[in-house]
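All protein chains but one are shown at their positions in the complex.
After this line comes chain A, so read on.
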């Protein structure tokens, strides 16, 4: 009875279910993504930023009536870091730098989440139509994409925002109009690649509908590069958004990192470094964190290393 291979002695396995197997696979994937130290570093930064945005009303007293406007302390203009009530100093106009950083994280999060989700949806839809339908429609859509791609993102967004007039909402709008193009390109290429797999033909032969084939076979196998690109863009969009507001395309006085850097830069020559440096550091950390996580995702989701 000590023979382990005897069928009588085989240990009874826990009852497998599809849900359990899928959850285990997601768990394995999470472990794989987090096995890279730089990815963990990026994740930690992102988590800190997120909690900062989440707890902003408790970390500082919200400015009334609009908490996204910088509070002005007219009695404490241009104070250096370490001043009582203003641990990171104040700006030319008496804005508290710490307040700007904390509420600026909300602004940045808003910007990147709105822009990324809108552009991913638009880009995926247009890329999918082009890749699935093909022919003339594909040709027309891709020529439109080419036109968009021939203009640098920043310049294009700048032009649109300038036409719409300076406001933070218009920055979001202009970025949405510019950033979907990349996703459409990636999605179309992926779909054309995935469509060639025999499992798509197998599904057609068993008589499944085109919509089912798209959602069950094609989209899940085509989505990975878009997910990676979206993660990288979460950082890139804050960078470009900050650039646009630095140039002056957002309302002045708004708690936004790019605006803060812009307002503080006049004082740098006279030694008041803090008003620009701290928000600048935040922009840097935000972009870095999403880049690290995006790279980690790309490695972990690489189809060549992923179990096929």
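We adopt the following convention: contacts are C-beta pairs under 8 Å (C-beta built on N, C-alpha and C of every residue); 3 or more make two chains touch, one makes a residue touch a chain; residues count from 1.
In the analysis below, contacts and distances are computed from a predicted model.
From the set "Multisubunit sodium/proton antiporter, MrpC subunit", "ABC transporter", "ATP synthase subunit a" or "Putative D,D-dipeptide transport ATP-binding protein DdpF", the protein name that UniProt assigns to the chain left out of the figure is "Putative D,D-dipeptide transport ATP-binding protein DdpF". Note on the undisplayed chain: of the listed residues A:70, A:161 or A:203, the one touching it is A:203. Screening A:17, A:150 or A:270 against the full complex identifies A:17 as the residue touching the chain left out. Residues 13, 16-18, 20-22, 25, 197-199, 201-208, 212, 216-217, 220-221, 307-308 are the ones on chain A that touch the missing chain.
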